[in-house]
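Have a look at this one before I ask anything.
One protein chain omitted, others in place.
For clarity, chains are labelled A, B and C in written order, and residue numbers in each chain start from 1.
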Amino acid sequence: MRAWVTRDPIDAGALLGAVGAPADGAALLFVGTVRDHNDGRPVVGVRYEAYVEMAERVLGQIAAEAAARLGTDRLVVVHRIGELAVGEASVAIAVSSPHRAEAFDACRFVIEEIKRRVPIWKEEHYAGDEAPRWLAGAIPPIPEARP
Amino acid sequence: MRAWVTRDPIDAGALLGAVGAPADGAALLFVGTVRDHNDGRPVVGVRYEAYVEMAERVLGQIAAEAAARLGTDRLVVVHRIGELAVGEASVAIAVSSPHRAEAFDACRFVIEEIKRRVPIWKEEHYAGDEAPRWLAGAIPPIPEARP
Amino acid sequence: MRIRLLFFALYRDLAGVPEMELETRPGATAATIVEELRRAGGGLARLPETPAVAVNREYAPLSTVLRDGDELAFLPPVAGG
Partner (left out) sequence: MRIRLLFFALYRDLAGVPEMELETRPGATAATIVEELRRAGGGLARLPETPAVAVNREYAPLSTVLRDGDELAFLPPVAGG
């Protein structure tokens, strides 16, 4: 199990090599990429910013929760930050497990939880003079006050 | 979109390169591999047999149905037949689409339908003198008689 | 008329051969052929009464009327993936 943030391009194929075992019958690799449009508006690139130390901590928590659902610790997740061009991978998740249902469930869980609670922000860049814009995000779940 | 049966090892990473587009935000690669056990019994290898001409036809039908769910034609699926060792890939599915929900749905649909209706059979091989055994499979859906 | 029969996996083991040609009467259905094979004895006596079949590479009901030159395949429960 490994969860990290990087400024370097993601080698998604290599991630698949980091999971898998003789006991496993299913491996799944999810890759999130930068789209050339959003909300009907053309996008020329994006910039991701992170609270890196906390983002890696939360990614690690998500990975541990996902591993419990997966039934194995064969799960790696990486999120890229910095300037990304259209088509580049911003996030990749690889998992493997004896059965496919758990692999699909755990992989989907990781990407949904990343969007819900990892302290990473995305600024979209547009063609021409239009100013970059921070994307409207999700309000992360905040724990209750301890009594 | 492409769907085929092969006797050669599957290069799963290369499949991911066959999908993806600037409009896409999500790519998903599923790899089914030979497990070292089944039903609590150690497995040393398997042999897949297919009614090849029909299997490719049914795989193509499944791919077309999945593409409709996916909203793109960026979907490839390959099933290997012949003798496979533990850990080798028997099936790989790559899809990409603007949004992740459709990618997960279409990828899952393809593997479930393969198991339900592609004319392929699996013989498990065991250690020692134990005879190989055809796996109990799924009864494919048969169309109603035309009146 | 002549029908080409194909047997796969477990059904091939029962038949002892992967394929055979069969001369049958016009109007015969897939069900007719299943009955003939089961009655002929040998391994195929253990063919189920209602196996899945494909006619010309497409799943078909056993009531399908066959034509000269058709390819009739006997398909055990499938186990790909």
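As a convention for this text, a contact is a pair of C-beta atoms (placed from the backbone, for glycine too) under 8 Å apart; a residue touches a chain by one contact, two chains touch by 3 or more.
Here the structure is a predicted model, which means the values were calculated and not measured.
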Subject >> Touch partners, limited to displayed chains, of the chain removed from view >> reply: A
Original post:
Which one, A:Asp39, A:Glu53 or A:Asp129, makes contact with the chain that was left out?
Top reply: A:Glu53
**OP:** With the missing chain put back, which residues of chain A would touch it? List them for me.
**Re:** 32, 48-51, 53-55, 57, 79, 90-91, 111, 114-123, 134-145
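Throughout what follows, only the chains that are shown with their structure count from here on.
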Subject >> chain B-chain C separation of Cα centroids, rounded to whole Å >> reply: 26
Original post:
When the centre of a chain is set as the mean of its C-alpha atoms, what distance in Å lies between chain A and chain C?
Top reply: 51
**OP:** At least two other chains touched by the same residue of chain B: list those residues.
**Re:** 32, 111
